[in-house]
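What follows is one structure encoded as structure tokens, with my remarks underneath.
Just one protein chain is left out here, and the rest sit where they should.
Right after this comes subunit A.
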């Protein structure tokens, strides 16, 4: 186990900078998820930690020791690849024990450590098989087993669940979390799926275009996104973003936007600049007629436990989420208001969160 420190790290391919001055401190034993859209540099950063990509600037340290120039095999890390990268010509046991074999460990020790890892992952019955004889989920477990066997200081995961079907993904998510609880080893996990990030992480790092947009605990990111990108990226369905203005008079503050939106807000923020109101779908609540803002329902999606309503305020589309079942139909008008204290305000031009 060790802490991981990324300080002012840069990565450039020629003139193209893909990682720009990224600094992340990962405490010992934490489960950190790097999340962001494709091309944001999260996988590159992970590969730099692994030693598969050179570091153009800054330092990466594991357990206080700078590893910029350390060979990948001497970094004491293990990586799980998106496509598992299992050796197809080796049995599961050989796959898992390959690193120990290369390190010249005695055979009984290799066998013992492979068996231990296999037991943790429920692979004991498959040790003699070849990767192609296993299902996707089992292969995924073998890839993790190969990492566990090495007993590394840091685990790196590069979108490990993206090749699995939805149901298996949920199951493996729980298993990984459980594994982390058991091993208590530092884990860095890369994904583009914010649900994975939210459910698994102790600590989320949201990246875009090679820059860290925000980092923090999952719920902190959800509750107080620091800019419009994070607000839109974290949470599913995404946060509604309504452009408008903030009007303050003797009656208090109001948000006024397109489509006759006018909601009273309890905020001490004062600004003349254009603002964007961020409102999570579950924070739009039905109001008695005449009190909220009327919206015309365009689509209703039922998941059983929840109802998603896509409606329009004039021309502005919004998504609302109701946990109760309401007698709604497409074409109806529903009057919506904001749950108290649920509004997020952003500067429309800079995209930054406005604070009092």
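Simple rule for what comes next: a contact is a pair of C-beta atoms (placed from the backbone, for glycine too) under 8 Å apart; a residue touches a chain by one contact, two chains touch by 3 or more; residues count from 1.
Operating definition for what follows: contacts and distances are computed from a predicted model.
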{"item": "Identity of the absent chain, which is to be given by its UniProt protein name, from \"Nitrite reductase (NADH) small subunit\", \"Sugar ABC transporter permease\", \"Sarcosine oxidase subunit alpha\" or \"Proteasome lid subunit RPN8/RPN11\"", "value": "\"Sugar ABC transporter permease\""}
{"item": "Residue among A:14, A:64 or A:88 that touches the chain left out of view", "value": "A:88"}
{"item": "Touch with the omitted chain, as defined above, among A:31, A:98, A:203 or A:222", "value": "A:98"}
{"item": "Contact residue for the chain not shown (choose from A:50, A:67, A:148 or A:198)", "value": "A:50"}
{"item": "Contacts of subunit A with the absent chain, listed as residue ranges", "value": "50-52, 72-73, 77-79, 81-83, 85, 87-89, 98-99, 102-103, 130-133, 146, 150"}
